[in-house]
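Structure incoming, see below.
The complex appears here minus one protein chain, its other protein chains still in place.
Going by the order they are written in, the chains are A and B; count residues from 1 in each one.
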Amino acid sequence: MKEELFVSGRNIPNIDPYLNIWHWEIPLYLFLGGLAAGLIFFAAYFVVRGKEKEMPATVKWAPMIAPIALIVGLSALFLDLSHKLYFWQLYTTIRFSSPMSWGAWTLLLITPLSMIWVASYMRDMFPKWDWKFKFLYKFEAWVISVRKPFAWVMMILALILGVYTGILLSAFNARPLWNTSILGPLFLVSGFSTGLAAAIWMSKDKNERKVLSRIDLIFIGVELFLIIHLFMGFMAGTAVATEAAALFLGGQFTISFWVFVVLLGLIFPATLETIELWGYHVPKWMPPALILFGGLMFRFVMVEAGQITRFLY
Amino acid sequence: MRYAMAIDTLKCVGCGDCVVACQTENNVPHGYCRDWIVENVNGTYPSLDLEFRSERCNHCDNAPCVRCCPTGASHIEKGGIVVVTHDECIGCGACIQSCPYDARYQHPDGYVDKCTFCMHRVEKGQNPACVDVCPTECLHFGDLDDPNSKVSLALKNRTHKVLAPEAGTKPQLYFLT
Partner (left out) sequence: MKTRRDFIKISTAGAGATALGFSALGAKGFSFFESDKQGPVSDEDLTPYPTYCEVCFWKCAGWTYVDKKGEIRKIIGNNDDPHCNGRLCPRGTGGVGMYYDEDRLKTPLIRETKADGTQYYRKASWDEALDLVAEKMDKLRKEHGPECLALFSHGSGGKMLTHLVKAFGTPNITAPSFAQCRGPREVAFTATFGEDVMSPERTDIRDTKCLVLIGSHIGENMHNGQIQEMSHAIENKATIITVDPRFSTAASHSKYWLPIKPATDIALLLAWIHVIINEELYDKDYIEKYAFGFDELKEHVKNNTPEWAYGITTIEPHIIRATAREMAAAAPSTLVHPGRHVTWYGDDTQRSRAIAILNALLGSWGRRGGFYNPEKVHLPTFPHPPYPKPTRSWKDAYPDNKYNLVTEVLSTGICDATIPNADLNCHLRGWIVYGTNLMASLPDQRKTLEAINNLDFLVVIDTMPMDITGYADVVLPECTYLERYDFVRTSPHREPALALRMPAVQPKYDSKPNWWIAKNLASRLGLEAYFKWDKIEDVIDWQLKQVGSSLEEMQRIGVKKFKREYDDLFWLEGLPDFEFNTNTGKIELYSTELANEEFDPIPKYTHHPEPEQGYYRLNYGRAPMHTFSRTSNNHNLWDLMDENSVWINPKVADLWEIKNNQYIWLKNQDGVVSSFPVKARVTERIRWDSVYMVHGFGHTNKKLTRAYGKGGSDSELVTRVVMDPIMGGTGMRGNFVTFILENPAKENKEDKA
C-alpha cells in the first residue's frame, strides 16, 4: 500500500486537495474565443474566395456574434483574474513564451477588427443605417476598398486565436491531460466547428447551409480523429498520461465526455447533418445547437479534468 | 551564484516547524502555506518505508511559472530565486497551473504568492527561516557555485534525488536519501 499525506495540514483554497483554480470563466472564455475565431475565419475565407453574395449569413450576419462573444469572453477572463486592478500589466509587455501574453495581444487586435468587420457590412444589412459622421463614411469606404487584404489579416488572426485557445492549456506541462500538442489543433477544429454551427443556425439560404454543413462534417470528422489520436497518445504515454486518460476511461469524466461531448455534441449532430444533406427534414436548430453545446461542454470537461491531473512523485 | 536547498530525509521527522516558521516570518495568512510536509508510506506491515519531505517552491532553473507568466511578475532574481512581484501580478493563475509541485497559491489579496527562499534574509547573509528553525537540522541552504557551502557539501557527500525530474524543470530542491 502506498499512501501520501500532507502532514502539515495543507488545505489551501483552490489548490488542495486538487487544483481548481480555474472555474467556469476560463472554459466559457475558451469556448467564446473558439466560436469567434470560427465565425471570423469563415467570414474572411468566403470573402477571400469572393463568395460574399452566396454566403450572406456567414460573411455578414454571423460575424456580428464575434465581437459580442469576444467581449463576453474577455469579461469572463477579467472576472477570473484575482488581482483585477492590475490587469493593465498585461499590456506593458509582450512575452512570447507565455501563450497568455500573446493571446491577450491577439484579442486586443482581433476584437476591434471584428467590430470594424461588422461595421463595414452594417449598411448592407440595414439599409437605413446612418453613420452620422462624415469621417465614419470615409473610413467605411476605405475598409470596403481593402476588404480582401483585411480578410487575409482576419483569417490569420482567427487561426492564431483558435490555436491559442488550445495552446493556452497545452503549454502547461504540469497538467498531463493538457500537455499534448494535439490540443492546439483540436481546440482550433472544435472552435471552427462551433463557428460553422452558429453560421448554419443563422443562415436562411438553403445552399449556404449545405455548403457550411459539408465543411462542418469534415471538421467534425477531423475532430473525432484528433480525439481518438489524443487518447491513443495518452494510452501509449507515461504513467501520468495514462492516469489522465483514466479520468475519461472509467473515471469521473467518462459520461460527461463520451456521452455529452462526443455522442451528443459530435456524432449525433453529424448524423443529423448527413441526414439533412440526404434531403430528409431535420429541425433546423438541432444540429448547430448540439454542436455548440458539445463545444462548450468539451471545454468545461477539459479545464476541469486537466486541473486534477498532476505529476506523481 | 545558484541558491539551492538540500533536505535530509533521513533526519526529517515531519514536525512542520518549517511551515510555522515560514508562516510567522513571512506573514503568510492562516490557511495558506509556502512550505509543507509530505509523508510517504510504502510497503506492507511490517516491511515498511516512510519518508518525510519538507517541500516548497523548487526555484527551478527552467521555471515553467516564469515562462508562462503574461506580465513578467514571475521572474528570476539573483541566485536563481523565483519571485513574484505582487504589483505586476494580475492573478490569472497560469503560473499555478504550470507548477508541477503545486507550490503557488492565490493570496487572499489577489496576487500569487509562494516561497521566496526568504530572499529578505538571504540578501543579508542569513538562512531562510525554515532552515534556521529546523530542530533536526535537516535543511541545508546555500550557493551551489560555492563548493564549501553547506548545500554543496551535502550534495557531494550524499546520494540525493529531485522531485519529478521528468517535468524538465531542473528543480533546485534536493532530497538527501
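Rule of thumb we're sticking to: a contact is a pair of C-beta atoms (placed from the backbone, for glycine too) under 8 Å apart; a residue touches a chain by one contact, two chains touch by 3 or more.
Keep in mind the model is a prediction, meaning the values are calculated, not measured.
One chain is missing from the display, and on chain A it is touched by residues 1, 3, 7-9.
Where chain B meets the omitted chain, the residues involved are 10-11, 13-17, 19-21, 23-27, 29-31, 33, 41, 43-46, 48-52, 109, 118, 120-121, 124, 126, 132-138.
The rule we apply is simple: only the chains that are shown with their structure count from here on.
Taking the mean of the C-alpha atoms as each chain's centre, chain A and chain B sit 37 Å apart. Across the interface of their complex, chain A is touched by residues 14, 16, 19, 31-33, 35-44, 52, 64, 67-73, 86-94, 96-100, 102, 105-106, 109-112, 163-164, 166-168 of chain B. Here chain A touches chain B in the complex through residues 1-16, 19, 21-22, 80-84, 86-87, 89-90, 92-93, 95, 97-101, 104, 171-175, 238, 307, 310-313, going by the rule given at the top.
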